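Below is one structure, written out as structure tokens, with a few remarks after it.
Not every chain is included here, but those present sit where they belong.
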Amino acid sequence: MAIEGSVVEARQPRIRLGMVGGGAGAFIGAVHRIAARLDDHYELVAGALSSTPEKSIASGRELGLDPARCYGSFKEMAIREARLKNGIEAVAIVTPNHVHYEAAKEFLKRGIHVICDKPLTSTLSDARKLKKLADESDALFVLTHNYTGYPMVRQARQMVQDGVIGPVRLVQMEYPQDWLTENIEQTGQKQAAWRTDPARSGAGGSTGDIGTHAYNLGCFVSGLELEELAADLDSFVPGRQLDDNAHVMMRFAEKDGVRAKGMLWCSQVAPGNENGLKIRVYGTKGGLEWVQTDPNYLWHSPFGEPKRLLTRNGAGSDAAAGRVSRIPSGHPEGYLEGFANIYTEAARAILAKRQGTKVDPAVFYPTVDDGLKGMIFVEACVQSSKRNGAWVKV
Amino acid sequence: MAIEGSVVEARQPRIRLGMVGGGAGAFIGAVHRIAARLDDHYELVAGALSSTPEKSIASGRELGLDPARCYGSFKEMAIREARLKNGIEAVAIVTPNHVHYEAAKEFLKRGIHVICDKPLTSTLSDARKLKKLADESDALFVLTHNYTGYPMVRQARQMVQDGVIGPVRLVQMEYPQDWLTENIEQTGQKQAAWRTDPARSGAGGSTGDIGTHAYNLGCFVSGLELEELAADLDSFVPGRQLDDNAHVMMRFAEKDGVRAKGMLWCSQVAPGNENGLKIRVYGTKGGLEWVQTDPNYLWHSPFGEPKRLLTRNGAGSDAAAGRVSRIPSGHPEGYLEGFANIYTEAARAILAKRQGTKVDPAVFYPTVDDGLKGMIFVEACVQSSKRNGAWVKV
């Protein structure tokens, strides 16, 4: 209805950013760079983009980086940038999972803020160590559970917090994909190769890659804490080592007098689903439904009244959504904008640190705690499934 | 695209039908009568519509029945109609669940065909006895698992049988409702009262009332047999005795070299859902999706190709759908037409019996076997939930 935007653009010198991983051909590295650029809070100035100095310099050149700041290893980058007068203030880690911990360690201990792709690590023990490191560091640790950046996801959480749907009884989560329906990891597809390899991905396949997203979002919106789960994992494609489908039942800790239940389905073998992340939350007074492929909408069903279709920045949209929206309702924002919101929230916190001011309490970004929860979720899924679907506490 | 219809109307004298239950104010009785009438294969001529002769006669008068054929009990009706020269050939049983077995017994043993509402009975032991009776009887036993009558559900089953989506890996079923979100059984709502009462409904609440539908449909479309399940049942509304929400994980028997998995969610406390029955089936070569609230559509996703929206009697619609459709594509058919398809399929079988001819092999209607499976499903859900979600064989 309105066509006023609310873009807040940079007023301070941009945050100097480095990147680990994300060399030529990588998907998620490019996404992080766009996300960092979108609201103009960051400037990419250094990188350990690839596994050799030569490749790193070549990739850096394509991105317009000074070759002197293109490093052959994250360790070298951490050491040298920490010594520069205008060295990086923050680093984005966008490597496969098994590198996250070692890379993050080098930067955190030098006081450089870390923005890390998810899942947190490839092993639960690494995750616990990283949690400890992050807690002890003065630097921030930001995990790009990017779906929490979608405006209507923010609004959904706010509505639950405000009691709009009453105490929550049910959280239904799903994240079906179809890209691993066939055995493409054997035919040279690079993304498939590492994501189905336990050495690089960790113990979880679909659970780690997308199940963590659905779980994170279910908790984020509902405000609930998982207590235990029962899982049945499968690797439907012959020869695949990690799960490509998971069915999970959940029991949440009591809140507002209700012990909520949940279901989670994640799959990489469900033809027709691209990134079908969907969250439904039901309370005593209403329901909410959000789907990632149509992210500018939020269905709100007050019990006993007609369903309402809320739109980003439209009538019925609230401040929680508005503060992370850029353009008027009816003009869709998407995945990159949601991802950029994580970067921009992080920037707000980093700039506050830089200036020694307090962070606006409305600022939100996922942290190492969310990452650790995700790793515990994956581990619990794997353990439960091994024990024939027994309930496992988390 | 085409506007030719394919209505096959009655050519033989109508089947003489009686009804047990379905007196004034009952919802499902009226649905059965419309379903019986729609394709003109039946004529309602007798009834034991209510629990007393007076009420039964009053209800019968409203329906234009001869008062002499309005009975005070189903037993009386069975005995007397069986003696009439032109007594009823078939009876519709539309009472609460706990009456099904006793009523069906009286008619089956007198050779009168039974068309019975679901679930089959209120107890598993009744169900087993009824199965035995039905098997021994020369009369037909038809269970109105009405959703199997929807044309696009028929087409989905046919496509799976034809191998269009390859061997099935996943069956995702859900049936959320919201009408029991609050404790309306305490406020005099008649439907709610008996459906939440173990004495009249049996051991299952949402599992019996709607879970059986979702389970029946998942098996019908996928062609799979359930092997075991793990269930977590809840009664979220304080004071409610039967489950109003169920989360179920399923393992199916091996078929075509694949051991498929499934999830089922049924709920009566999910605000914003009226009758949200939805079935998704995924195989190695594609996926299918059908939603009851938009029943004229079937999504077909061949792996690696764009999704296709098949429409009833439209391009891409097949003979399995066409033979149970009445009107051209683009003019929606609904719940009553799907329900009527069960009656019409039953009529084809009854008329074949009457004439001593063979039934067209394309004719399908749910039977006592489907009913027994449903009862076993409910029992398994209840047992699993009592045993903290342990896997229970069915």
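Annotations for the structure displayed:
Letters A and B name the chains as they come in the text, with residue numbers starting at 1 for each one.
Just so it is clear, a residue touches a chain if its C-beta (ideal position, glycine included) is under 8 Å from a C-beta of that chain, and two chains touch if they have at least 3 such contacts.
Nothing here was measured: the structure is a model prediction, and the numbers come from that model.
Shown here are 2 copies of a single protein sequence; counted across the entire complex in this file, the number of copies is 4.
By our rule, only the chains that are shown with their structure count from here on.
Spacing of chain A relative to chain B, judged by their CA centroids, is 43 angstrom.
Chain B contributes residues 165, 169-170, 172, 178, 181-182, 230, 232, 234, 236, 245, 247, 249, 251, 258, 261-263, 265, 267, 269-273, 280, 282-287, 289, 299, 301-303, 307, 388-389, 391 to its touches with chain A in the complex.
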